[in-house]
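Of the protein chains in this complex, one is absent; all others appear in place.
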Amino acid sequence: MRPSDYPPPWSDAEAVTAPGDVEPIEVGVLVVGGGPAGLAAAIRLGQLIASDPETAEALGDVPVAVLEKGKAPGSHLLSGAVVDPDPLWRLLEGVRAPGDLPTYGQVPGEQVLLLTSDRAVRLPVPPTMRNHGNVVVSVSQLGRFLAEVAEEGGAVILPETVGQSLLVADDAVVGVRTGDKGRGREGEELPRFEAGSDLRAKVTILAEGTQGHLSLAAFDRFGLAGSSPQTWALGVKEVWRVPRPLREVIHTMGWPLRPAARYREFGGSFVYPMGDDLVTIGMVVGLDYRDASVSIHDLLQQLKTHPRIRPILQGGERIAWGAKTIPEGGFVALPRQLHAPGLLVVGDSAGLVNVPALKGIHYAVESGRLAAEAAWRSLTGGDLSSYDTALRSSFVWRDLRAVRNMRQAFGAGFWRGSALAGLATVTGGRFPPGNNPTESDASHEIFSGDGASSYPAPDGALTFDKLSSVFLSGNRTRDDQPSHIRVATRVPAELGDLWVNMCPAQVYETGPAGEDGLVEVAVTPSNCVQCGAITAKGGRLTPPEGGSGPEYTLT
Amino acid sequence: MKIAVCVKAVPDSATGRRIDPASGRLDRAGDLAVSDFDLHPVEEALRLRDAAGEGEVVVLSLGPAGAADAIRKTLAMGADRSVLISDDAFAGADLVTTAHALAGALGREEADLVLFGQQSADGDGACLWAAVAEVLQRPAISQVAELSVDAGSVTGRRQTEYGYERIRAPLPAVVAVSDAINEPRYPSLKGIMGAKSKPQETLGSADVGGVQAAQTTVIALSAPPERGDRRRLEDGSSAPEGIVEFLVERRLL
Partner (left out) sequence: MKTLVFLEHHDGAVTKPSLALLSRAARLGGETCGVIAGSGLKEAAASAGAFGGSVIFAADDERLAAPLPQPRVDVLAGLVRDEGFDTVLFAQSVLASDIAAGLALRLGAGLNWDLADIEEDGETLIGKRPALADSVWVDVGWTATPRLGLFRTGSFDPAETGGSAEVRDVTVTLEPHSQLAELVEPATVDEQAGPSIEEADVVVAGGRGLGGPEGFALVESLAEALGGAVAATRAVVDAGWYPYSAQVGQTGKTVSPKLYVAVGISGAIQHKVGMQSSGTIVAINKDPNAPIFDYADLGVVGDLNEIVPRLAELVRQRRDA
């Protein structure tokens, strides 16, 4: 059976509504999401406003507002990350010196390893993955830094505030309604209940990151979906304090993932130094995998036991953990356009991620900048379609197009996929020709396999269980609130198992099978770190009360 | 009526709280947030002001310069202004130092009512309100779970080990409220957006009458004493007796 056979009780139309009767709050440009894309837009707008105060008057008293659902910008940001700093330096020209950017320095050296259960074979670094000139960052720290810059430029950042529904009037986006606060488990109003507000804006920029809640609703409402569905990978990572510095950026492929085509296990791991005393290690696996017993959190734990990897962490201490999905569909899965009346979509919400190069942050920043410029031009009569035009002429489009068929190639298994990817690289994307479609992650048949049989039991020193990991993410979600997770609650045991194992935060549990052969799915929403995996595999994550979720600082 | 609320900005628990081995003091690096316990007196002050239809709520704090951002949340909740006493000279402040500094700032305000939260989330247990009341030479009521103000006096229903009692004191008075008194409101969006334009004053040590030297010191840190041997009982049938024996041994029965 397939996860898509049991769709969640959710329709994207639920996140679209007409403006309400209560007096709205007016802002100029509303940015939903305080990550690199949204903050880049806010920063760029601040610069444009400063350069032309007269035109800026059209934006009113609050020219730029940024909604952030986490406790603060950075709280929900997670990535590797090795970043191409050029777009950031260009954005911050005149506002900050290049040295001000919070980084862990340039990539010291690189290794790509093909792992087997007990060995590591060094491979030549593929051209798509060369990182010369790039820097290692914590995207969470980067977010905090960019938020400071944005605020200095005049943006108002509203933390712990969720963009709950798109306000649409006369077929145009006129703003966003924010989420309620202070509802109890059954939805009842608790003593400190605070209803969400209507925020009206001339332009709304959706920068919600992976599987943006409003972005998905917007694609549906305005028919923006591309020819191929978006697909995602789930990344689970940790940060360790280590006694010996790591001197290179490492990417691995192969073990513990299984190469045979029927498993569809595409992905790999990264190990990056963060200065001399910190290391970040993560496992990224496409959510089109088929074995219901697969747990990416446990694959990460297993990875750490490899003889080439274990010594890196020996004597160290785990200090952070987190999980988040990454859009993987690339070029062919991009929406056919990223604007609608009153609306622009940027960053991961738009799917601007280069999977073979594992890069997305600099595209997010560039798309945020271009969206800001298009929004600005719209104040003097320009059309928001100029954003799409600018994006298509940018390096973002060029890069994504060149690698457009690589990921799909891996659907044919690791070896064939590598060969095809190599071909695509060498020909700069001209071969294989055409645009190979993607298939949605939930559309693949699943089966109960034995992937989990080799996962190590958590020892509390090198390997860890999910619950203590959730704790380390800083997650203190208030549990006396309505569940924000939409899933079918009576499903075949295999699907239940898929979800139980997939979720890195142990949100799902299943009971015994009933007479109809289906199991009851129980959800513990307060564990949820809002990674989004469930949305890819048959359910739908919606945003919980603002401020809920992890409090990442080093991820 | 002017109500002053004394709050403390403490390290946000997500970024972790630890003691700096070098100084022996709480490591205050990292994001600060107003202690959860201190949101209750802020909420109570707002309710009193709103019920009266007039008045001013001013929030005071002794802390590092970075505390100003944390305190802005109280302005977003609805407080009218804030005063931060911030000066390197106050590093290592203890009860005596802190009480004098706050009393110095409160002296400038001449509030009718001074509110405190019941417990500091990081320091645990210091009765700052009693110390401040002594310096101000005004009456103090602590552990207040219910508060009412009328005709120049404040009455608090307070919780002690022996039950609930009611104490009344003439204004100006100092009151410490427990977390049972109310549920602090979420700041509204309008509140958050308006907070930036509310006055946030910073005072130095000279503005509050100098620095009273701390009278206590931290000498050393150590690991907690071992919890003692952990024991295991595996035989279910004799377990109940075994548990009783253990409890008796530990003087718990």
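Per-chain residue numbering starts at 1, and chain names A and B are given in the order in which the chains are listed.
Simple rule for what comes next: a contact is a pair of C-beta atoms (placed from the backbone, for glycine too) under 8 Å apart; a residue touches a chain by one contact, two chains touch by 3 or more.
Quick caveat, the model's predicted, so the values are computed rather than measured.
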item	value
Residue of B:V5, B:A76, B:A99 or B:I181 touching the missing chain in the full complex	B:A99
Residue among B:A52, B:A91 or B:L253 that touches the chain left out of view	B:L253
Hidden partner interface residues of chain B, rising order	17-19, 24, 94-96, 99-100, 124-135, 137-143, 155, 159-170, 173, 212-225, 227-228, 230-237, 239-244, 246-247, 250-253
Footprint left on chain A by the chain that the document does not show	465, 467-468, 470-471, 476-480, 522, 524, 526
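Convention: only the chains that are shown with their structure count from here on.
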item	value
Interchain centroid distance [CA atoms averaged], chain A/chain B, Å	38
Complex contacts: residues of chain A adjacent to chain B	25, 62, 65, 71-72, 156, 158, 160-161, 178, 181-182, 190-192, 194, 197, 199, 474, 476, 551, 553
Sites on chain B touched by chain A in the complex	12-15, 31, 183-186, 188-190, 192-193, 196
